[in-house]
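The complex is shown incomplete by one protein chain, all other protein chains being positioned as in the whole.
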Amino acid sequence: MKNKFVFRNKVLLIFFLTLPFLLLGLNTSSAQEAGEVKALVDSSAQAPASPTDVVAKDAPNDNGHAIVVMWKPSADDGAGKNNVLSYEILRSDNSDTGFVVRGMVPAGTNQYLDRGAREKEDKNYFPSHKNFYYKIRAKSDVSFSESKVSAPAYAFGQWFHTGKTSIFLATAIFTFFVLLFINMAKKGKELYVRPIAGIDAVDEAIGRATEMGRPILYILGLGSAGDLATIASLTILSRVAKKVAEYQTSLLVPVADPVVLTVAQESVKAGYYDAGRPDAYKEDSVWYITSMQFAYVSAVNGLMLRERTATNLYLGAFYAESLLLAETGNIAGSIQISGTDQVAQIPFFIAATDYTLIGEELYAASAYLGREPLLLGAIKAQDWGKILIMISLLLGALAATLHFDFFVNLFRIKL
Amino acid sequence: MRWQYPLLIVFLGGLFMAVQYFVPLEFSERIYEYALDWIIIVGVFTMCLGLWSLFRVSLAKIQTKAPAWGYNYITLAGLFAMLILGPAFGIEEGKPFMTLFWYIYTPIQASMFALLAFYIASAAYRAFRARTMIATILLVTATIIMLRLIPLGFLSGPNQWAVNWILTVPNMAAKRAIAMGIGLGGIATALKVVLGIERSYMGKD
Partner (left out) sequence: MGFYERLMTLDRRWVYLAMALSVAIPLFISFQVPPYITPEVKSVYDFVESLKQGDRLLLAIDYDPMGMAELHPMALTISRQCFAKGVKLFFVTLSQNAPGMCEQLVSKVSKEFNKKNGVDFVYLGYKPYPGLVILSMGQNFRISFPMDYYGTYVDSMPIMQGIRNYDDMKAVIAFESGWVADSWIADANGRYKISVGLGVTGVMAADYFPYVQSKQIFGLIGGLKGAAEYETLAKAKERSASRGMKVQTVTHAVVILFIIVGNIGFFMSKKRKGKTE
């Protein structure tokens, strides 16, 4: 009897000792179940207020592998003893379970761009056209709270980047001007373009070389065949080659890019053909040296000093080697005409060469030399484009001063 | 008809690249990257053409004993040394290829770059003469900019202010204007090539 009494008391003791923990476990599990439907609050410490109004939508102007998540910050953001320190952005492909952290932003932020790779094999692959659900976790230093789950959102690509609208419109307007003036030139309208000293000097420089019996050196610069300055220089080269063929002078064209080599050879050959002297064209007059900047300059400088070229034409994309070329040409006693769109090198050419084509004058030079109406039309279009830009600048300065933001915002670009 | 195919390729390629810039879709990105890859592949093959051109011209000068033909021997020796040593021994640090690069090529390159110091001095001495009003303005501006590196005592402050003003106001205005002109000229040049108005790069029969 006594043993039964002791045993019963032991059981009761064990039961009452474990009861609080059982009750706690029940409460916790019910809180967990509730948390999957409503906002989860960590009950072990004072949690900050939850963020609200979580909205997820497709990120605009992209390739369809990003979603923007926005929310209203927690009431404890930036204040109070439950001060929010950061937000975690959680994502799942269903509204109930499987949420993983996608990123973290500091307090004070109410937006996050969830993006990933477009390749399926990539670990960070972000599928497009697939629904995702988001929730935001506000974290203080000891606790956290979560928002409700957002409505589903999926990422998709856009056909037109609206942030580049102003670029598109400006390009379209300018293209219209180019086509308009080319059309006017085709119909025989006389188009006046101002004289440029450097371009007028090309004829004189070629004549000088012929009289002295020394060759002409033409440097296309260090740009690739895709650079606009190189393209412009190649078009000038064919016109120079035509004049050189007419004057029966020799032309040397060392190049620094193999693709440019092939195009330069065709340009020079075209010039000789236009002059009616295809037999005078020597393929070895256009040759490749090296693509390394200072090795190329060393070779060209040596060539200038040995051949004592009468005329040096530096037309294209140049970098640090511009002054090395120009000064060596000066030592050799050559007349020098330069032109580049590299703004940093223009001062060196102005100081060291006889004539300089600044920026767009290089692009216009081929039209000046050939005097073809279609090409002159493009120059007139550039002039009108500049007038439009000047008017926009003046209006924009006035609008910004008067806080007329609508006009200023028309020119904004969001890449 | 023979010239129309290249012109059509140029037109379609130019049009696609222009349109692609405004279309952010995935297929647009993929085609753009594919085109870039092809540009690189074509570039690598044209390197062979370039090397052949260099070899042929140097050999011709050696054979005809053209002026300074000895330099062409050095050119060919350097070319073949790097072409052979690279694949034969590798291009990691410590291998002959990198040894030649760091201990011959790099010092020569640095020396050529250092020549700029001398050339700037001789160019400045020759060019900065007060011949005209514009030349005088250029001379005075250049002198003010150069003076910022020289301790001028109590004049350093006003000089720095002047330098800052020159760099952030007229210099910036001029560079922006030149950049705008280059932008417009670039579009016009690209349009001329894409529309087939400018076709001297195609050569003639």
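Order as written gives the chain letters A and B; numbering starts at 1 within each chain.
Basically, a residue touches a chain if its C-beta (ideal position, glycine included) is under 8 Å from a C-beta of that chain, and two chains touch if they have at least 3 such contacts.
Since the structure is predicted, the reported quantities are computational estimates derived from the model, not experimental observations.
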For the chain omitted from this view, which of the shown chains does it touch? A, B
So which of B:Met47, B:Leu147 or B:Ala190 would be touching the chain we can't see? B:Leu147
Given the contact definition stated above, which residue among B:Tyr5, B:Tyr125 or B:Phe154 touches the chain not shown here? B:Tyr125
For subunit B, the residues touching the chain missing from this view: 93, 106, 109-110, 113, 117-118, 120-122, 124-126, 128-131, 139, 142-143, 146-151, 156-157, 160, 164, 167-168, 171-172, 175-176
For the chain that got dropped from the picture, name the residues of subunit A it touches. 103-105, 115-117, 122-124, 320, 331, 343-344, 415
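The rule is simple: only the chains that are shown with their structure count from here on.
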Between subunit A and subunit B, what is the gap in Å from one C-alpha centre to the other? 19
Report the residues of subunit B in contact with subunit A in the complex, numbered from low to high. 18, 21-26, 28-29, 39, 42-43, 46-51, 53-54, 56-57, 60, 67-68, 71, 75, 105, 108-109, 112-113, 115-116, 119-120, 122-124, 126-128, 175, 178-182, 184-193, 197-198, 200-205
Given the complex, residues on subunit A that touch subunit B span 61-65, 118, 128, 157-161, 164, 167-168, 171, 174-175, 178, 182, 224, 226, 228, 231-232, 234-235, 237-239, 257-259, 261-263, 265-267, 269-271, 273-274, 284, 287-295, 297-299, 302, 306-307, 320, 323-324, 326-327, 330, 341, 343, 346, 348, 350-352, 358-360, 362-364, 366, 374-375, 378-379, 381-382, 385-386, 389
